[in-house]
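The structure appears below as structure tokens.
Complex shown without one protein chain; remaining protein chains in place.
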Amino acid sequence: MNQLRVGMIGYKFMGKAHSNAYRALPMFFPQALKPEMAVLCGRNEQAVAEAASRLGWSEIATDWRQLVARDDIDLIDINAPSNAHKEIALAAAKAGKHIFCEKPLALSLADSREMLQAAEDAGVAHMIGFNYRFSPAVKLAKKLVESGRLGKIYHFRSWFLQDWIMDPEFPLVWRLQKDIAGSGSLGDLGAHLIDLSHYLIGDIDEVIGMSETFIKERPLAEEMTGLSATGSTNPNAPRGQVTVDDATLFMAKFADGALGSFEATRFAAGHRSTNSFEINGSLGSVKFDFERMNELEVYFNSDDEDVQGFRRVLATDPAHAYAEAWWPPGHTIGFEHTFIHEVLELTDAIREGRQPVPNFLDGVKCQAVLEAVERSIEQRRWVMIAEM
Amino acid sequence: MNQLRVGMIGYKFMGKAHSNAYRALPMFFPQALKPEMAVLCGRNEQAVAEAASRLGWSEIATDWRQLVARDDIDLIDINAPSNAHKEIALAAAKAGKHIFCEKPLALSLADSREMLQAAEDAGVAHMIGFNYRFSPAVKLAKKLVESGRLGKIYHFRSWFLQDWIMDPEFPLVWRLQKDIAGSGSLGDLGAHLIDLSHYLIGDIDEVIGMSETFIKERPLAEEMTGLSATGSTNPNAPRGQVTVDDATLFMAKFADGALGSFEATRFAAGHRSTNSFEINGSLGSVKFDFERMNELEVYFNSDDEDVQGFRRVLATDPAHAYAEAWWPPGHTIGFEHTFIHEVLELTDAIREGRQPVPNFLDGVKCQAVLEAVERSIEQRRWVMIAEM
Amino acid sequence: MNQLRVGMIGYKFMGKAHSNAYRALPMFFPQALKPEMAVLCGRNEQAVAEAASRLGWSEIATDWRQLVARDDIDLIDINAPSNAHKEIALAAAKAGKHIFCEKPLALSLADSREMLQAAEDAGVAHMIGFNYRFSPAVKLAKKLVESGRLGKIYHFRSWFLQDWIMDPEFPLVWRLQKDIAGSGSLGDLGAHLIDLSHYLIGDIDEVIGMSETFIKERPLAEEMTGLSATGSTNPNAPRGQVTVDDATLFMAKFADGALGSFEATRFAAGHRSTNSFEINGSLGSVKFDFERMNELEVYFNSDDEDVQGFRRVLATDPAHAYAEAWWPPGHTIGFEHTFIHEVLELTDAIREGRQPVPNFLDGVKCQAVLEAVERSIEQRRWVMIAEM
Partner (left out) sequence: MNQLRVGMIGYKFMGKAHSNAYRALPMFFPQALKPEMAVLCGRNEQAVAEAASRLGWSEIATDWRQLVARDDIDLIDINAPSNAHKEIALAAAKAGKHIFCEKPLALSLADSREMLQAAEDAGVAHMIGFNYRFSPAVKLAKKLVESGRLGKIYHFRSWFLQDWIMDPEFPLVWRLQKDIAGSGSLGDLGAHLIDLSHYLIGDIDEVIGMSETFIKERPLAEEMTGLSATGSTNPNAPRGQVTVDDATLFMAKFADGALGSFEATRFAAGHRSTNSFEINGSLGSVKFDFERMNELEVYFNSDDEDVQGFRRVLATDPAHAYAEAWWPPGHTIGFEHTFIHEVLELTDAIREGRQPVPNFLDGVKCQAVLEAVERSIEQRRWVMIAEM
């Protein structure tokens, strides 16, 4: 296989990130299978045409069913709103297309499992968009854990803090509506933390959570794109109910005995996008914060006694994942690069005839934890993942 | 009242910190009531004599009951191991002495309440040693919360991380024995976080926790002082059970609606004593870490849009609590200064005929949360503080 | 003008950065004049063909003179080694092409002036690649200075620290040879600091410097690309003289009275690429470090007395330059983005019929300071820029 013709559905925040990844891949990873940006699909013809021109797609489509049915498409990239993921993915699998689906995989665990089953039955490659795994600094954390350099893991502590909806007049965007988004901070932000914990530590045995919706009613949105939106400035404008969580916290026990704490909130003033974790093991620790994504703080017990301390490692050296494809040491990369590395894994897996990682199984596992957390909140009790 | 004659019981880590506070107070706070370092009490006559000479106490005693009974003592300062607090405090109250008791107040909520009742019945001043309240940066956080400058509080996030017993061969010191220490990381470290949350946010409604003892057996201690100790290097030396928690996490709902997360552990490699919290309110946030105790990070939503960010405030300016008593701006203070400020509050309260803050009521409230957390762990359920 | 056909000479480190900028521009700045990546030029046909394919250029050329002469090229982009800049730029100007030249403009002030004169005489647009100006955080610093929010400027303090040639066995790459590179740390790193000072503070009146070559002889290079290279591992391999400075420091007086300090070194262990400055004004200060290029630390004297402190501003909000073209707040960008913004300025200027900034005049001014510093070192005295 020398080519990979992509049909992508959705072209807002994630669609832009994916498009950039497809375009940049050949320049920085020339050995990779080259994705061809074939068709961009969206409901609004004019808008999708504008986006296709801007983002570099050759054709457009307005009916995703027709797109999925085309013979000349190898990969379906799903960036549509979360409530459309399942139907598209099932159709794509049925049509024998490889699938790259943004997170969350679906709105429910049952749906997620159905999607995984369908993809497995179809024998296609399936990937889920947990992009943060692809930060070089996160890869370094993974390497340190996996190689045993941190020893036995005792603690995983994580939080994803944002503040973009703190203004009570920020409008009721789709991300605040349960029927479209599935959940709020938990599914949007917490899902990334759960996936990172699966990646870095392993399976979770049980969880218990709590959550809150601080602002329960908001003005209806007039226009929205990405994370920004505008509502009416008329105080008498119609308002609607916020049906998702503004903040969710939970504790977890990992199968290997580690203790986990997780916090996802959109009400942490001053935190634009603090996606952060710390791991404490018997031999050392690491700390990561996505706002400083090129850095990993690393501590080793074995350092000489007088010079023990957390090291600020800038993951831009040849010894770090992906770094040689980019710039000289000390020259940093940004958010969008995680998607380029993600697409590298996707294209490598397709060429090698293996499943990319993370894939729908990781999506299912994440969804199981998300639902276990929700159940633990409703029922005010510890919930075993095995229950799900 | 122009004088305050102190009798202190215990002379190790906390005894040294309190002694230094009594000695330094008149030099830096000359307006304060001057404590007279009258009698130091401990069981080992030789050791207590050495300590008294070193720490600056005029006399020694080996029987605390006799000390408490003396007419010429105004204040009993209790630094004895936790399991001795109650008996001494009850005797001191009965004898009409003011009481300054290190935390934890007692090993149980019932005992704590008995101590509070006794002190109230006796009409004496009673204080508990939650010294971290007295960091200038913490005082600044309190001021910002109380004045409304952070708005309505949404989140309180806290962790007290240490790593001093990570070595499995570190011996079984008294702090690892439930009958003496009451509890492990929860009572030792978590208690400080709980008190800070009471101080900064307010009452807690309910909690749920989890805990772990990672290293379940250790060599018996041969010698110990403060936090350091030596065990046998003989691998066949006798070993004993660790009967307290190495790590405890819990979530809490505050009465005013804020969500709280707490973590106390002695197994966080690289963290010598990271006593840290963050508060997110509707108007801003603050962050504190005791390893950089002179600093408070402060964020305001109301800052101009292009220059919003956490400010690193060095709490050494005249605008900050206690700072003018010390050194010019930018010249920092350390751990021991929290005790000097604590003793200032104690002596001011005694002179003014009021209760110092924090006092035994704060100790009782802290103990109620500690026991609620423990019950929530045993019974694997949310526990209301009101239950206790 | 609706199109801009680019012919680029050189395809290593800077060539890759420029290529990426041309490709990314239309996706993120769709309103911009779209550059067409027409011809890539280099001496080695096979290598240039490989690079053109990878980087996305339509054609290749091996003779830059022929390229410059082509009618269908609008812009010549010069990434060749520094000693070739002048000849190419003069030819391009003569041919009426717009010119985008990497820094340093030339190896001497006289040459730089000749290039500026030629470009002016030809009436073409000319730009010089001082890319660091185009970091959003640097733009914020500029805005704060220019708007007067920092008041009168007292201090500009800057350092560009690297450590990539600390190993004495690192080979003698072209950047260490005066006849090709012009100078060492001064011209490579110091030039960026000088340009930033011109941009942020203004003209310099006089300078005095010192410099050192710590490792005076190195093995000849066997292969080199970008900043990396390999030398022979044979200790008897031929060696050559390092003819440039490993480190140069200088002090400066600005025309407006501010005091400047500058340090450029490749011998600062642990600093991969710390390109950093601080500005102190009568009303506030800013600090910048390129290793954390998304951040600007900002201080205002006018903040309330109890909450004064350096703010960590993440320049990813809509209020910051370029940010809306990229990702939501808190989602960072990297080194390569400075070039995309640079190309935006270049294309905007060409479309608007004005000179881009920074242009050859800025290159000349930078060169004047560089030579003044070198003269001050040779003659061990303060040198006025006006002398040059």
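Order as written gives the chain letters A, B and C; numbering starts at 1 within each chain.
Please note the rule applied: contacts are C-beta pairs under 8 Å (C-beta built on N, C-alpha and C of every residue); 3 or more make two chains touch, one makes a residue touch a chain.
Small disclaimer: the values here were computed from a predicted structure and weren't measured.
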Inset, instruction - Write down which of C:Y199, C:F267, C:F288 or C:F335 is the residue touching the left-out chain. - result: C:F267
Inset, instruction - Write down which of A:F13, A:W174 or A:F310 is the residue touching the left-out chain. - result: A:F310
Inset, instruction - Pick out which of C:F28, C:W159 or C:W326 touches the chain that's been left out of the picture. - result: C:W159
Inset, instruction - Pick out which of B:V6, B:L33 or B:L55 touches the chain that's been left out of the picture. - result: B:L55
Inset, instruction - For subunit B, enumerate the residues touching the unshown chain of the complex. - result: 13, 16-17, 19-20, 23-24, 26-28, 30, 53-56, 162, 164, 226-228, 271-274, 290-294, 314, 316-318, 326-337
Inset, instruction - Please give every residue of subunit A in contact with the chain that is not shown. - result: 140, 143-144, 295, 297-298, 300, 303, 305-314, 317-320
Inset, instruction - Quickly run down the residues of subunit C that touch the omitted chain. - result: 150, 154-155, 157, 159, 161, 166, 208-210, 212, 214, 247, 249-251, 253, 257, 259, 261, 263, 265, 267-271, 278, 280-285, 299, 301, 308-310, 380-382
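Please note the rule applied: only the chains that are shown with their structure count from here on.
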Legend entry - Copies subunit C and subunit B - interface residue numbers shared by over half, same or different: same
Legend entry - Reference subunit C; chain at largest CA-centroid distance: B
Inset, instruction - Would you mind pulling out the distance in Å between where the CA atoms of subunit A average out and where those of subunit C do? - result: 35
Inset, instruction - For subunit A and subunit B, let me know how many angstrom lie between their CA-based centres, rounded off. - result: 41
Inset, instruction - Please report how many Å separate the Cα centroid of subunit B from that of subunit C, as a whole number. - result: 54
Inset, instruction - Any chance you could list the residues of subunit B touching two or more other chains? - result: 308-310
